[in-house]
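Only one protein chain is missing from this complex, and each of the others stays in its spot.
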Amino acid sequence: MRLLFLGDMVGKTGRTAVWERLPGLVSDLRLDFVIVNGENAAGGFGITEEIFLETINAGADVVTTGNHVWDQKEAVVFCGRHEQFLRPANYPAGTPGRGSGLYFARNGARVLVANIMGRVFMHPELDDPFKAAEAILEAAPLKEQADAIVFDFHAEATSEKQCFGHFVDGRASFVVGTHTHVPTADHQILNGGTAYLSDAGMCGDYDSSLGMDKEEPLNRFISKMPKGRFEAASGPATICGVGVEISDRTGLAEAIAPLRLGPRLSETIPPFWA
Amino acid sequence: MRLLFLGDMVGKTGRTAVWERLPGLVSDLRLDFVIVNGENAAGGFGITEEIFLETINAGADVVTTGNHVWDQKEAVVFCGRHEQFLRPANYPAGTPGRGSGLYFARNGARVLVANIMGRVFMHPELDDPFKAAEAILEAAPLKEQADAIVFDFHAEATSEKQCFGHFVDGRASFVVGTHTHVPTADHQILNGGTAYLSDAGMCGDYDSSLGMDKEEPLNRFISKMPKGRFEAASGPATICGVGVEISDRTGLAEAIAPLRLGPRLSETIPPFWA
Amino acid sequence: MRLLFLGDMVGKTGRTAVWERLPGLVSDLRLDFVIVNGENAAGGFGITEEIFLETINAGADVVTTGNHVWDQKEAVVFCGRHEQFLRPANYPAGTPGRGSGLYFARNGARVLVANIMGRVFMHPELDDPFKAAEAILEAAPLKEQADAIVFDFHAEATSEKQCFGHFVDGRASFVVGTHTHVPTADHQILNGGTAYLSDAGMCGDYDSSLGMDKEEPLNRFISKMPKGRFEAASGPATICGVGVEISDRTGLAEAIAPLRLGPRLSETIPPFWA
Partner (left out) sequence: MRLLFLGDMVGKTGRTAVWERLPGLVSDLRLDFVIVNGENAAGGFGITEEIFLETINAGADVVTTGNHVWDQKEAVVFCGRHEQFLRPANYPAGTPGRGSGLYFARNGARVLVANIMGRVFMHPELDDPFKAAEAILEAAPLKEQADAIVFDFHAEATSEKQCFGHFVDGRASFVVGTHTHVPTADHQILNGGTAYLSDAGMCGDYDSSLGMDKEEPLNRFISKMPKGRFEAASGPATICGVGVEISDRTGLAEAIAPLRLGPRLSETIPPFWA
């Protein structure tokens, strides 16, 4: 199975780039399943229902999020209306929306996708991400309820990300980190067969600070005082993601490689799909 | 000028790999200058004088460090004995050792190397890294006192790293992040001509948690209690670094690309050196 | 019912002061129940079984702890042997020891004591302290299973402490914060009848940094480098605690006032016991 994951779309430039390129990628690369992180799609802060729908329309099967999920107030309402929209699973019971779901890929495979948030340097108030993963895996073990299992682990610390990868190794098809907005080059298949990448990076303007116009962030690092608001950068976006080839037989990973398209970073397509 | 930077050597496996491979790289790639981060070379915690000397012996021109610099007590003493050893420059005045130095490359160029530590999620008690860089750049501007200027910016947060890059853009040859132990794939030449990479990754065992045996870190994420000590992982190391081609004329970057050698990550050599 | 809570005993001077004064306080003030926080009793770091037993021997009915609970390795073992020893309740299921217990006071009342740890600025990896409290209160509601309910809420942030107080207001007899080692003067009875104090302070040498010899902590704030180890201060200790009068009828608080005995802080005894 051919699965593509695209990192956090940031602002108009990021989401537009995804909307423009994704349909072609789906057909050219014959993708079976596409996941896109959308937590920064609305000006850098959250996502609207309209943006969500447009992203699904462009070919995404699931839109994941992260710490910015509630930045647009309407998310609290529309998150409950769409099965393909995920907020982090380790919010407490009773939180609107869902943190994981079972979806059908174009090849008929059942794909379990879960969005989980890390806590180190981030959100101590969330539930244990390791326990959340455990519960999800127990409810739908690989090759029983699901033909593929993917975690979008939205976290800051590389230690927490790597340990999370080892924790589900052999029980999930793929763990991809998000949140730092910087793509990492440590893609590998762990000992148990789970594909792993610490961070997918973002889909946005890489002449920026994390996709935001660099002037105000830089001003704050220098003057230590706010001067204006944070606004999404508007230069041309580079799409960052990662492709994984998942075995139909075992549900584990056969290959993993980055996908990068755009003007600022080195472009690449998973060689096993070229 | 051909400059190679290697990320944090972690433990025996990491430093041994560097010692074994570096001499060949220096001659095969005709490297003019080599910088290696050594903050985790001694079992993951700090560096000894013996390890430092062996690394210089293997071909490093400068050894940089970071938050683990003082983990081995002897560092407080030997840091003052060796010009080629750098601790973060933004320790207060009076701190033993030095945070930057001017060195001669094999091609005769004068290379200014500075080691600076970020503060976000890290060490609020250090001096302002941006001011520290400013002072260094004012004392030895590019193409006046130095033919090339390189910053090892040891930091956690990608926002601080990117803003630091923009801050010195056009005034330094190269900014490379370290500390997360995960190589990033966002190498680019910024608008002003400075080569930039958010993190060089580590030279160590990538079947691990940041180069440390994964058992105890994973135990702590699950049980929230210490069971044993953190120990360096001992599997075969992957060397992670980055090569930069620096213009003799402008001191700015002409090309940047990662270098990765070893069993776990995708191997690559800067194409402009191949 | 007369309940006395004493803050974190720090080092030899702190625990010795408690051992010497507590028997007299129990008889002079005709105390029905005594809780002492012992997380720093062993040189500032954790507590040994011997120290625990001596503290029980001096008149404590329960010894609570906090983030330092496992500093002495033997705690992992002996915590399971003593009902009167509590570690924070919001460690995950399967953690040795217990986080709450039901005890008999000298007047025959059943006293539920729970030790819970905050997460803000502290330990994001622990379970939700609010949920932990909810579970405890549901299992043994006030005036059903318990005649009095006391929470030692070990936390840093005053916002988390105050919100915790409001959360259990009317359902617990008393919430006392610990961990900052500084006694606060905000004792009050909340609207629902729960006595509240943000921090009990410590039993230790107040000519110090949190009960530790001030030289090394001060050195680190100034030089940003370790010079030696942290050691408990050894000057005469001031005992800091708080007395609460709990209604036999409602289980809620009738009065709360601090108790301080020693050379550095203003001495005081709850006026309703004088």
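Just so it is clear, A, B and C label the chains in written order, and each chain counts residues from 1 on its own.
Note that in this section a contact is a pair of C-beta atoms (placed from the backbone, for glycine too) under 8 Å apart; a residue touches a chain by one contact, two chains touch by 3 or more.
Just so you know, these numbers come straight off a predicted model, no measurement behind them.
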item	value
Omitted chain - touching chains that are shown	A, B, C
Given C:Asn40, C:Asn115, C:Thr180 or C:Thr194, the one touching the chain that is not displayed	C:Thr180
Selected residue (touches chain absent from view) among C:His82, C:Arg110 or C:Lys214	C:Lys214
Identified contact with the non-displayed chain, of A:Val26, A:Val113 or A:Leu126	A:Leu126
Sites on chain A contacted by the missing partner chain, in the whole complex	70, 76, 91-92, 94-95, 123, 125-126, 220-226
Hidden partner interface residues of chain B, rising order	92, 119-120, 122-125, 127-128, 131
Those residues of chain C which, in the complete complex, touch the missing chain	121, 130, 156-160, 162-164, 166-167, 180-188, 190-191, 198-199, 201, 206-210, 214, 217-218, 221-222, 257-258, 260, 264-266
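Keep this in mind: only the chains that are shown with their structure count from here on.
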item	value
Chain contact graph, described as a line, ring, star, complete graph or other shape	complete
Taking each chain's C-alpha mean as its centre, the one farthest from chain B	C
Chain B and chain C: spacing of chain centres that average the CA atoms, whole Å	45
Intercentroid distance (Cα basis), chain B paired with chain A, Å	29
Per-residue multi-chain contacts in chain C, two or more chains	92, 123, 125
